Structures are given as C-alpha cells and as structure tokens.
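Mind having a look at this structure? Questions to follow.
Excluded from the complex is one protein chain; the other protein chains are retained at their positions.
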Amino acid sequence: MLKTKIISVALGVALVVPYVLAAPTPEEDRKAAVEYYKQMFPDVQINDFVNGQYALNEDRRKQWESLQDFPPYEFAVAEGQEMFETPFANGKTYASCFDNEGIGVRQNYPHFDQSRKEVITLELAINECREANGEKALRYKKGDIASISAYMASTSNGKAFNITIPDDPEAQAAYQDGKEFYYSRRGQLNFSCASCHVQNPGKWIRADFLSPALGQPASFPVHRSKWGELGTLHRRFAGCNNNVRAKPLPAQSEEYRNLEYFLTYMSNGLPVVGPSTRP
Amino acid sequence: MNKTLLSVSLSLSLLVPLCAQAGAKEDFEKTYSEAVSTNENAGNFQWTTTFSTLKAAKSAAESGDYEEANAMASKALKLAEESVVQRKEQATAWKSAVIGG
Amino acid sequence: MIDQTRRGLLKGVLGAGVAGIALGSGLVPLRALAAPDASKWPKKAFATPGVDETIAELYGMEAEESDKISMDLPTIAQNGAVVPVKVETSLPNVTGIALLVAKNPNALAATFEIPKGTLPFISNRLKMAETTDVVAVVISDGKAYKATQNVKVTVGGCGG
Partner (left out) sequence: MASSIRARAVESGGVVSIKALVRHPMDSGFVKDSAGNIIPPHFIQKLTISHDGKNVFVADWGPAVSKDPFLECRFEGGKKGDKLTISWIDNKGESDSTTATIA
C-alpha cells in the first residue's frame, strides 16, 4: 500500500516536470554547442569564436584588424575608467560595490542572485551601485554605462567566462527561459535568434554577415560603425528583435537578462575580449 | 403638411450621411479595440508592424477618414492575431530548433 | 513648412551669434601651442565633384595611371562610415598624396603633404556613400600619378 503510494508520487513528479528532467543540463547544452560549431567551422580555433564574424570572413577580419591599431572606442574606455574611479557624492566609488573592487570581474557576469532570485548583469550591477550610493541610474543602452562597462571588461581581457548556474530551480528556470527566448521565432519575419546564429552563421543576410551564437556576448560592449559609438548587449538584443519586426523588450528586462544568462553560459571557457568593434 | 414633409425629408437627408459616418466610426472603434486587446495577448511576441499599423489607423481616424482607419485597424487585427498564433506555436515549437535536440 | 523654415533660419542666426560671442570673448581655448594655419586649406578642391575635375583643381594637371602605387582597402566595406585605406608607393621624390572617393558628393577626402624625410605612406579611415572607386593620387618629381581600386559599400557612410 505504502509502496504504491510512493510509486504514484514518483510518477506524479515525473509527469509534472518532464521537460526539466528530460532537458539537457546547461553543461550538456554548452558542450553540444561547442561540438556543433567545431563541426561547422573545423578551421576556426575555439577561442576565436569570440571574434564573431571576424573568425569566419578574411576580408572582414582584415578591416577589423586595421581598426585594432587604434580602436574607435579608446576614448570611451578612458572616459569609463575616469568615471569608474571618480568618487560619488558620498565619497565612495564603484569599486565598493564589486568583488576585487570591480577589476577583472567581467567574466563572472551575469550571475544568478539566489536571495533575489534573479539574474544580475554587469550593467544592472553598475546602476544598482549608483543607486545604493545616492546617484541616479544611467540609461542602459549606450553612453556612460557602456563606457563604464567597457572599461570593466577591458580589465578582464583574456579571462575565461565563468558563468555559474547554482543548484536552484529558479536559476535553472532563468537559464531555460533564456534558452527558450533564443530559440523562439518572433516578429513578422518569424525569425529566432537561432535562425541566424545557429542555423546560418558564416552566411550573408543582405549586407550583414552572420556570427555564430558561440562567443557572441564576449566582445560586448561593442563599438558599431552603424552606431558610431559603444552600445551594450541589450541594445544589440533590441536591434535584432527590431530587425525581425518583433517589438523589442526593455533593456535589462527579465527576458533579456535571462537571455544574456543563457547566451553567456554558452561561452563559458572562452575569453573576455570586450570592448570590441563590429560593423 | 408640406412643411412636415419637407422637414422630414430634410432631416432624413441630413441623417443618412451622419448615420453612415457614425457606423464607420463605430466599426473602426470596435475593430481597433479588438486589435489592441488581441495584441495584448501576444505578450512578448508583439510585432512592431502591429504597432505601426495601429498608429496609422488612429491617425486616419483623427483626420476623419474612417474607411482608411477601418482598413488599417483590420490589418492590425490580422497582424495581432498572427502574432498570437506565433506565440502559441513557439511555446513548444522552439524545442525543435535546439542544437542537439 | 513656414514654421520649419523660420526655425531653421533662427537656429542659423543663433548659431552664428553664439560662435561670434565665443570668438569675441576669447572662449575658444587659447593653447600654448599654435594651432595649424588653415587659411590655405584647398576649399575649392574639397567642393568639387568628380575625380578628374578634383585632380585638376588641386594640382592643375592630369594624373597618369601608375602601377607603382599600392592601395590596401577592403573589397567589401563592412560599413561605409569607416573604411580603412592605406596607400604606399615606390615612386621617387614624393611630395604629396591625395585620397579621392569617386562617388561621394565631393570626391576629395584628404590630401597630405609629404616633406623630405617622410615616407610616401599613409593610412586613414574614410566615409563612403555607396559602392565606389577610390583613387590615390601621388605627386612624384612634380608629376601626378594615380591608382584606382573599387570598394563595395552595402551600408552607406552618410548616416541613417
């Protein structure tokens, strides 16, 4: 009698959460992605995927390399450093809000905050640091926040992404949510992120050359020639959504933070190369 | 007698276009609000084109062109309906595109 | 329409006023180091459409094709706003180099004086409105030589 009860309970659990149990773990996802892109681009060194389209197209790579002589974001990074080091009105600095005073920590973002039950991105942490110190929050897509984030990324240059997903159902759910977002078709054009960056990297879509999903967030924030300035990852998310005629979500919305969580986890082990330049 | 007839016919002739006008306006408002509420159901799968078409409908209505406004509102409704279908499909369909899945 | 024009005009007047005040009150930063003298900036050459017309305006002569000029620029520009262009030449006694973008509203992008002792090499980044020929002109022994290379521009460098 007792035995049947236990069995039925176990069955019930299995029925209620079949996908979560059946779904591959984040680590299995990541390994499958690495394997997938290795097969698709056997000549590309794994760490080179962080350079996106430049890993896949020689003509583009040459243009990018020629920009590296004196990248157009140099001024912004210097300004970011100045802001990072300038005390707030209360005398404290950004350093007081971060591990290791904010130097060389980019590779640990985004992370899941188990007490708040949500994903914390670097830009969110920057603004929360400002607010905790009595300063106004910055706008999320460009400008000062991109410069500060770019400076912080530059102090992590070459460090391997180390995104952790704690053994917490809500952290797992945030990851799954981001994964679902990446693979869901959206907008009038009915494209998912994956339609371009999983199924067609290395190909042209009109004037744009598509990058692989692997390594995508590692170069952010980026200076796009199209923007003529630095922009954050969430600005890019919004741009991609807009391109497929899907209404973009607000920068730092829960959806975009979860998306960043999934996408950056896929790049675990790859080096931080932000800030960088893109067309 | 004559006078009454005249006033009846006058009021009729005035009423006809007003009625037609009122009908088109009501049609527009009905379709427009249906499009807006359908679009809400698309959640985070809303399309930018739905919004731009709704906007076009509204500005046509404001300029008094209810025929155009109605056409735009119907188009927006159709777009909103398609985005709702997309949302429902993708709730499961996304899994088929996953690497290794 | 009228309003817009008036606003444009007002703005222009205001802009000029502000610039005038700034100059008058010495708000423009005075530096210890003298600013370059831009009085000889070739205004007319920078306002001329067409490659040959611009070369004639700039140097008063025609340029001859030369295979001794090497140009390094992308086949397809990733964005017309920032196209890296490098020019180097083995021609002797070079005194000047110019870069022209054939399809831009005005062809001349930049000219460079190459004093004695400076190598006949330059690297610059240019804007291009559309797919275009880029022409490098080199003044060697007092004569003009040129080389041409085409760049495909899919996203134009004129904003938008």
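Per-chain numbering from 1; labels A, B and C assigned in written order.
Quick note on the criterion: a contact is a pair of C-beta atoms (placed from the backbone, for glycine too) under 8 Å apart; a residue touches a chain by one contact, two chains touch by 3 or more.
Just so you know, these numbers come straight off a predicted model, no measurement behind them.
**Student:** Using the touch definition given at the top, which of the shown chains does the missing chain touch?
**Tutor:** The undisplayed chain, in the complete complex, is in contact with A, C.
**Student:** Among C:G60, C:P92, C:G117 or C:G142, which residue is in contact with the omitted chain in the full complex?
**Tutor:** Answer from the full complex: C:G117 touches the omitted chain.
**Student:** Looking at the full complex, which residue from C:I69, C:V82, C:A136 or C:V153 touches the chain that isn't shown here?
**Tutor:** C:V82
**Student:** Contacts of subunit A with the missing chain: which residues?
**Tutor:** These residues of subunit A touch the chain that is not shown: 69-70, 72, 74-75, 78-79, 82, 228.
**Student:** Residue by residue, what part of subunit C touches the chain that was omitted?
**Tutor:** Counting over the whole complex, subunit C touches the hidden chain at residues 8, 11, 15, 19, 23, 28-29, 31, 33-38, 41-42, 46, 81-84, 86, 101, 104-106, 108-115, 117-119, 121-128, 157-160.
Note that only the chains that are shown with their structure count from here on.
**Student:** Going by the contact rule set out above, which residues of subunit A touch subunit C in the complex?
**Tutor:** 59-60, 62-64, 66-67, 69, 72, 206-207, 209, 224-226, 228, 279
**Student:** Once bound in the complex, which stretches of subunit B touch subunit A?
**Tutor:** Counting only subunit B, the residues touching subunit A are 44-51, 79, 82-83, 86, 89-90, 93-95, 97-101.
**Student:** What does subunit C use to touch subunit A in their complex?
**Tutor:** Of all residues in subunit C, those touching subunit A are 74-79, 81-84, 86, 123, 125, 154-155.
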